[in-house]
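With one protein chain withheld, the remaining protein chains of the complex are depicted in position.
Going in written order, the chains are labelled A, B and C, and every chain counts its residues from 1.
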Amino acid sequence: MTDFLKPYSDGVYEGRMRGKFQLYTKNAAPGSIVYGEKIMTDDDGTEYRSWDPKRSKLGALYQKKIRVPLTSGSRVLYLGAANGTTVSHVSDILAESSGVVYAVEFSERPMRDLVMLAEKRNNIIPIFSDATRPELYFPMVEPVDVIFQDVAQANQAAIACKNAAYFLKEGGHLILSIKARSVDVAKNPKKVFAEEIKTLEKNADASFKILKTIDLAPFHVDHMGVIAVKNSKE
Amino acid sequence: MTDFLKPYSDGVYEGRMRGKFQLYTKNAAPGSIVYGEKIMTDDDGTEYRSWDPKRSKLGALYQKKIRVPLTSGSRVLYLGAANGTTVSHVSDILAESSGVVYAVEFSERPMRDLVMLAEKRNNIIPIFSDATRPELYFPMVEPVDVIFQDVAQANQAAIACKNAAYFLKEGGHLILSIKARSVDVAKNPKKVFAEEIKTLEKNADASFKILKTIDLAPFHVDHMGVIAVKNSKE
Amino acid sequence: MSDSEKSKNFSAWFGSVTYGGDFSLSEKPLISTSSELSDQLISTLSSSQNIRLISSLKPVFKEEKPDYRALAKEAGLADTDAEYVSTLREIAIQTARKQLSASMTEDKKVIQAVEALDDLNETINHLTERLTEWYSAYYPELDLPGEAYVRFVSEIPESASQSLMGAPATHEDLLLLQSFADDILSLYERKAAVESFIEMKMKETAPNLSQLAGVVLGARLLSMAGGLKHLAAMPSGSIQVMGAEKAMVKHLRSNAPSPKHGTIFSHPILNTAPFRLRGKIARSFAAAVSLSARTDYYSGTFNPKIESDLNTKINRIKQASSQKEVKE
Partner (left out) sequence: MSDSEKSKNFSAWFGSVTYGGDFSLSEKPLISTSSELSDQLISTLSSSQNIRLISSLKPVFKEEKPDYRALAKEAGLADTDAEYVSTLREIAIQTARKQLSASMTEDKKVIQAVEALDDLNETINHLTERLTEWYSAYYPELDLPGEAYVRFVSEIPESASQSLMGAPATHEDLLLLQSFADDILSLYERKAAVESFIEMKMKETAPNLSQLAGVVLGARLLSMAGGLKHLAAMPSGSIQVMGAEKAMVKHLRSNAPSPKHGTIFSHPILNTAPFRLRGKIARSFAAAVSLSARTDYYSGTFNPKIESDLNTKINRIKQASSQKEVKE
């Protein structure tokens, strides 16, 4: 452990950059960077990658000092993996133990980057599929402890519930980023958020107890972060 | 005279375009347009060119129903002729009698357009020179009845006074467009206007009695139109 | 496999799984290389029967979940948890690569070409403007539209100065201007090549859409929808207003009128129609576009009836309107 960094959360470290509070994860693919992030190297050569909260909803949640229910041993289903900016940090966290992340992405271009990322990291299972239809990738995904979802489309809460029905273990956690504009461009964001939360609480596929909701501004405008735990069978 | 148009001011006509009040001048170069303006033709084939107040400070003054001291017989010194958008309408007005316009422009590109305009109209004298230095073009310009000035640079009132010293007849008129930002980007436009007006009223080269000042918005933002008459010898 | 109504099976990456109260391995894979396994996984993933089976088991999965690791170990594909992850990862990577390689379908090539065409148009305009500005110092009187101007500059003989107020051009000036003009002409050629590429691909991939909307508009609609599949899946009301998103947002947020048409307006059937019939005609046209896209996506064969039906419908709209006028 370097002088500059100290543990912040399982697999996440805090330090300073230009005098400001800054989070890091231990680079699981030493020698390579993913999106232009800064590397800090300690005395024994271990690399730490800075995590930009503006580029990552999950990073913003950590930055806002929310307790994030993700541990290095988690099995994670990541919906809306994009080109792997955040997935790479999740992979760093999971690499400290034996966690694994199932990363689902639907667009070709980011998927190509994601595959190249998975080639360098042994705990990412890349899946080229549609997150709104979990039955499509069910043959590849085992039951998971955590679902992280960041998809910019309508019915975000319903998509999370449907995936939870198929994959989320009893007592497993959902970490959800809701983008108001994606749900409905014309509606007031507050109204959108309230409706999505209601869906999470009562849905035929799965229901959740909300642990925390938080505005992701200034890192992400009109985005809300939600942390929830899956209710036991009724 | 067409049914649609009626006289508005010497050489200027009013009509309607898409239901709105619209000014026109009689095309002194039939068959050619200058800047994409609309042509209206009456029964005997006379063409009238619509005058867009957004493209012309002088047009905006007419549009705002200000009495503009310009007649079809005037000799006019036009400072800051640019590519001749407004000059072409002045030429139309003067062509109804025996007026002439001395059009001064300093930049090469608009000057080329201005020369091409003068080739088509027999009452424009194009002058490739610097309006801040009237001594340079004194060999070409006779005494005039009206100075119109629209130059986007500092000391606009002082430039007008200096030109008036050389060219403006006793009792001749000045029509001036002042652009606040050109005088001083940092100063409040109102302050700028007040100072420029003061210069017009007392200046060693020439002094004026202000007849009218008017904000050219919404056609031109932060521009003021001034109409003034040259004081007799003291 | 099982006679019981409750017993069902489905395929996962490591083999077949049967559910009958709990999950058990019913079939091991007979193959073992990751390339073979990924080929098999691709067919599993696209099997609509398997997808249906999984969907029908959702109520079961809500309550209990299969232990893939144990089942894969039983299938002989992994001895440890670490091996489970590494084997699956290798197969998943290969699967994704193959899927990505196959995803560049002909309609996607059309989309790429349409985007390149937009860039070429922008670039050509930009550079033509620059050339005009540059050369006008030498020959300000020259007044030719776009490509003709560029062609003129590219072909000027060095001796000729036809200008009364242009600067005399030196040998170097002319050389530079001419080669600049040549570059622009080459971009014009490229534009034409991209256009015929689009035309060729469109007629192959989307014969009905090409016939109905024309190659250019058809390709643009395809591009905006994100592919033939997406265009085929789109409600015809969305096709009608696609490209009018700003007006739509304005409509939803305020009292602005709902847009009657978006990109489809560039079609002569619409832009030459009488103003008050445009809404109706746009609705019929969008429906025919949707039908064309669906026909192209699902059957791929040309059906002339789509266009003739549309013409009949539009004639009826126009007649109804003129009769109404007569009555009034």
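As a working rule, a residue touches a chain if its C-beta (ideal position, glycine included) is under 8 Å from a C-beta of that chain, and two chains touch if they have at least 3 such contacts.
Everything numeric in this text was worked out from a predicted model, so none of it was measured.
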Can you list the shown chains that the hidden chain touches? A, B, C
Out of C:Met104, C:Ala148, C:Ala256 or C:Ala320, which is the one that touches the chain we can't see? C:Met104
Per the definition of touch given earlier, which of B:Tyr24, B:Tyr48, B:Tyr78 or B:Tyr137 contacts the omitted chain? B:Tyr137
Pick out the residues on subunit C that sit against the missing chain. 96-98, 100-104, 108-109, 112-113, 115-116, 119-120, 122-123, 126-127, 130, 133-134, 137-138, 140, 163-168, 172-173, 176, 179-180, 183, 186-187, 190, 193-194, 197, 200
Logged for subunit A, residues touching the omitted partner chain are 108-109, 112-113, 115-116
So that we can see where the missing chain sits, which residues of subunit B does it touch? 98, 100, 108, 111-112, 114-115, 118-119, 122-129, 135-140, 142-143, 165-167, 169, 185-186, 205-206, 233
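Everything that follows uses one rule, which is that only the chains that are shown with their structure count from here on.
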Taking the mean of the CA coordinates per chain, how far is subunit A from subunit C in Å? 30
Tell me, which residues of subunit C touch at least two other chains? none
Two or more other chains are touched by the subunit A residues none
